[in-house]
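A single protein chain has been omitted; all remaining protein chains appear in their positions.
We call the chains A and B, going by the order they appear; numbering starts again at 1 in every chain.
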């Protein structure tokens, strides 16, 4: 019997040695936390200084800083400080700010690249969530990376699914962000 | 006795199966490595080309490239290559360079967004550390994410606490960065 016990123990030992060495091997894809938020972007067009939450700060040679450029806005960089709300109403009380940048990066369709943070400060959530990723705008639902967080989101990682919930010409858009954390600490 | 042993083994097995599947569950918040560094930013203002370590490269429509813009510098992007030192003395021998960008992203207070790397090359540390995050400048101590590293910091993740250690008008600032790694490999 002793040898049986030893064998079983050794097997378990090996099993965990291997699973630790290849940390990806056993991970299951269940989110440990989930969050759905909306943010609202009003871009400065030269006439809406009071309402604008973002502004063009970089443009290609054929562009300028108040009108999004030709060729699907290729090369336009916008910096933003957008209100985050729990629902899709621009006038709902904000629970934080989405702060960062996006830039348009294709000449034959609308795509963007995002680098930004959610800075949350409400009764429910205090902390920041950091995102980067490609945003193929014309696709209904697209995934970007949650690469880190602080405060309530200390060291978190995950995937954020971004959907364009609404837009009005080139001036306003609203994104729905469905954040699924898979590493929660 | 055999059944007792089996039961204990099975319990341990289950325990680790669960803890592997939910990798966040058991993690403790003790840093596996800690590093305190300073970096120094001298922004180009049209007259300090020799000393400047950073320059404005993007601005909103109401700004320009030698004076930080009105409205709390909203929309100004700066690219930097700043010396890193072990203490708060600008003239200490640098142990590396902080390279990347920051941009101001609020119209009613000073906040920035950071995307940069520490490129360390000294007797103690060789490698890079990559950071992104929101920087609410007026807050004394603010946290950003360490999202990866190379060399001595291979695959590391953590939290960096940033403090404004000193500043002189719009031309110079010094940041103290207290890096706590929680994943070290």
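We adopt the following convention: a contact is a pair of C-beta atoms (placed from the backbone, for glycine too) under 8 Å apart; a residue touches a chain by one contact, two chains touch by 3 or more.
Nothing here was measured: the structure is a model prediction, and the numbers come from that model.
Touch with the chain omitted from the figure is made, among A:111, A:128 or A:150, by A:111.
Only one of the listed residues, B:57, B:86, B:139 or B:163, touches the absent chain: B:57. Touch with the chain omitted from the figure is made, among B:84, B:147, B:162 or B:175, by B:147. Although one chain is not drawn, its touching partners on subunit B can still be listed: residues 1, 5, 8-9, 12, 16, 19, 23, 26-28, 30, 32, 44, 46, 55-58, 64-66, 77, 79-81, 97, 99-101, 115-117, 119, 128, 130, 132, 147-151, 154-155, 183-185.
Although one chain is not shown, part of subunit A still touches it, namely residues 2, 5-6, 9, 12-13, 16-17, 20-25, 27, 29, 57-61, 74-77, 103-107, 111, 113, 115, 132-134, 136, 143-147, 157-159, 182-183.
In this section, only the chains that are shown with their structure count from here on.
One finds 19 Å separating the Cα centroids of subunit A and subunit B.
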